[in-house]
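With one protein chain held back, the other chains of the complex are shown just where they sit.
Letters A and B mark the chains as written, and numbering starts fresh at 1 in each.
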Amino acid sequence: MTMIEKKVGSAANFVDERLGAAGWVKKSLNKVFPDHWTFMFGEICMYSFVILLLSGTFLTFWYDPSQRDVVYEGVYQPLKGITMSAAYASSLDISFEVRGGLLMRQIHHWSANIFMAAIVAHLLRVFFTGAFRKPREFNWILGILLLTLGLVEGLLGYSLPDDLLSGTGLRITSAIIQAVPLVGTYLTFFLFGGAFPGVGFIPRIFTLHILILPGIFLALITVHVMLVWYQKHTQFPGPGKTEKNVVGHPILPVYMAKAGGFFFIVFGVTAFLAAVASINPIWLYGPYTPGQISAGSQPDWYMGWLDGLVRMAPPWETHAFGHTISWNILIPALIVPGIIFTAMAFYPFIESWITGDKREHHLLDRPRNVPNRTALGVMSITFVLICLINGGNDILATHFDLSINQIMWASRISVFILPPIAFVITKRLCLSLQRADRDLVLHGMETGRLVRMGSGEFVEVHEPISAEKRFILTSHQQAAALELPASDARGVRRPGALKNKLRLRLSKAHAVAIPKVSAQEFKEIEHH
Amino acid sequence: MSSELEAFADPGLPVHAPRAADVDPRAEKRAEQQVALLFWLSAFGSALLIYSYIWIPEDAFIFIPVMGDQNAHQLFLGLGMAMSLFFLGMAAVLWAKKLMPDTEMVNHRHEFRSSDEDREALIKTVKEGVGGLKLGRRRLIKGSLLASLGLFALPPVLLLRDLGPLPGKDLEKTNWKAGTQLVTDPGNRPILASDLEVGSVVQVLPAVADSAHRPLSDIAKDPVLLIRLRPEEFKLTPERLAMTHDGIIAFSKICSHMGCAVALYEQQTKHLLCPCHQSTFDVTQAAKVIFGPSARPLPQLDITVDEKGYLIARAPFNEAVGPSFWERNSQ
Partner (left out) sequence: MRHISGYRNHKGVAPLLLVIALFGIGTTFNVASASIKEPMNASARSAQIEEGKQIFLKGCSTCHGLNLEGSAIAPALMGVGAASVDFQVGTGRMPVADMSVQIARKDPVYNEEEVAALAAYVASLAPGPAIPTAEQLNYERDGSTAEGGELFRNNCAMCHNFAAQGGALTQGKYAPTLMGVQVHHIYEALITGPQSMPVFNDKTLTPEEKLSVIKWIKAAEAEPNLGGASLGRTGPVAEGLLVWVLGLGALIAVAVWLTSRAR
């Protein structure tokens, strides 16, 4: 035994005699993780979160969360002598007087953007591959919660420097809260500590941004990851991969090295962005005062689609009995997002209700094999993209010689028309891809070589595909649509006939598929 | 529909193929060198970071093509950090990919459902435990428990009461009163009606005692936009026309949609545009909404001049300025 082995051994003995952890650790180190590049999105999120914690902590050492008026006397000449909040002044000091401060601020902001982008990419991967199905519904809901929290946390962080742009964002946020019927006015006064912009908002959102929300994040992320650990990762279908196993590299050493290395890579890419590209140049925006505004005031991209939705809302307000209800704010800023996020959270249950599928799933779907779900996903992406485009309509207008009015009208119309069109096209595309898979299995790959037959005609030579490929293309299950008789055996109509009818229709739409090739079919063709 | 019987047989996991570094010592050596090189690059990055932090002055600038003039301190500090982190990660990954054992392993999954015995035992335990409370029989406790729990929830909410004052009529009040002078923002100079020429626009605030220290919550409600047109360009009702002075019309600058500063005045079309959500208001028609999500015109301020010719408010706003709220009582 070498010296090192002896030392490690005695340390391990010390720990195990007190915690009895050997069994658990041994089991954990034998865990395997399947490899696929799309499985890395979640890791990007987690690492970005760690980067956010580190860079954020750095920033708190100098940031002063106060709306107290100060006169700026720092090094940035164009703002010298201007009265501003201590929050803004300290953000300027971090940028210009703390070495590496601007870099850290930019790392923090870029990282937040990458965090949100990776969450969305992760969500899309999980959705399109059906990874949310039983038994992973809880984790899906946790994911939606994390996404929602991320939106709020991002908005609060964007507001902290108290520059003109972030103040404009807060103004809009306060208007949304104020629009809530019955309690809105009270809520804004309590949140802001008085009429907008109040006196207490910056210190309050600071506490939320650096303590409460990160705490909740940490707890939810821990549970999220522990569930992945406990339930084991899903895997893409392939030879040797079943619902009963999971194939991949063990934690020690390969996965550990790769995952650990990837953390540094994510951090490195974020630092690179922060080094070469300016983000949120608050010194150019100037301090916030409600009487000022800049052209092209935008939120960060993950809130941009909501802003775009607010922009395209119709000018509806109800005035009755001495009260006002602002539908032009409530619908786009609260009702529609509320419906979207709730529907997202419940989607796993909705889908399993439609398909009647209550089994566990550990093998992922290829998106083409579930046309309805894939089409729904693309439809939702289309919707959000249209909103996002409208959220930047003023920037688009100036850069592409368009008119904001044109873009606005185009968005207002296409937000209703394009998503359904995207649904239909995607569904058809999925079915064509299924058909192509079927042809590939039955007739093999086109080789481009032409052969002249005895009868004189030319025929392209097809090469049969490998058994592995054939298996991948045919291993998915094609469930039939539900059959729910409208009346039971004695001819009595079952209750909830309308609900059943809807379910039947949805189930039928969900089950549409090009029949995959069966082994028998393949044999028959081979014999010919 | 093909049943599972007719499915293709699973060819099973592909046979493990060794990598170049597993069989060829030269490839192994090469991989090792590559990993080492990446670690050295990372070390170089850290050195660059340290160098930049200490020796590159914060006011040194460097021209980089495409990017323009860059602050050298910030750029090299960041690039050093990026290299230090990125190549450390790349080295670890390359090491894992090329040199660490890459045999794939298979774990088996277990069903998550607990066994029937476990479930029954749990139900029994819970039943016994809850039964021990005998809530059904202890009516007194049940009632008082509910009451105490219900009241228990109230104090935490109540304790938040002092987060802010009650709104009262605050949202409907501004510093504009009958006779308040209009002063420029910034500058706080009173304005003669003759100071404005046709096509001019001025942002004004109400004259207050301490004009140097206006609370931001006042600036969130008080700003007014003063615009001068040719009087014949107005398409106003007589009441609204009476609120103007010699072609000068005054509107709240706070958007009736979400409270941004509506200040984009197009002198030719006489339109006001809000940059936040593109509500467009027609100044000639008393700021009627002609485009965008806002549902109400901007409130108009009744103005006139005092005996010296300075612009003053004749009356306060006759409606609340800014975004709508539940208690707002006007069209």
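Throughout what follows, a contact is a pair of C-beta atoms (placed from the backbone, for glycine too) under 8 Å apart; a residue touches a chain by one contact, two chains touch by 3 or more.
Since the model is a prediction, treat every value here as computed from it, not as a measurement.
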> Which listed residue (A:32, A:46, A:87 or A:102) would be found touching the missing chain in the intact complex?
Replying inline: A:102
>> Among A:164, A:213 or A:422, exactly one should touch the missing chain; which is it?
In response: A:164
> Looking at A:46, A:146, A:191 or A:273, which makes contact with the chain not pictured?
Replying inline: A:273
>> Touching the hidden chain in the complete assembly: which of B:7, B:191, B:295 or B:313 does that?
In response: B:191
> List the chain B residues touching the unshown chain?
Replying inline: 19-21, 58-63, 66-71, 73-75, 78, 93, 97-98, 102, 184-187, 191-192, 195-203, 227, 261, 263-269, 271, 273, 275, 278, 280, 291
> Residues of chain A in contact with the chain that isn't shown?
Replying inline: 35-41, 44, 75-82, 95-97, 102, 106, 110, 113-114, 117-118, 121, 164-165, 258, 261-262, 265-266, 269-270, 273-281, 283-286, 291-302, 304, 392-395, 397-398, 401-406
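By definition in this document, only the chains that are shown with their structure count from here on.
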> Given the complex with chain B, which residues does chain A contribute to the contact?
Replying inline: 30-32, 67, 69, 96, 99-100, 102-103, 106, 135, 168, 171-172, 174-176, 178-186, 188-198, 200, 231-232, 239-250, 253-254, 257-258, 260-269, 271-272, 274-276, 288-297, 307, 310-317, 319, 322-326, 328-329, 332, 360, 362, 393-394, 404-405, 408, 467-468, 470-471, 474-475, 478, 480, 515-522
> Which bits of chain B are touching chain A when the two form their complex?
Replying inline: 1-2, 6-14, 53, 58, 67, 73-75, 77-79, 81-93, 95-97, 100-102, 104-109, 111-112, 160-161, 163-167, 170-171, 185, 203, 205, 213, 216-217, 219-223, 253-254, 257-261, 263-264, 275-279, 289, 291-296, 322-331
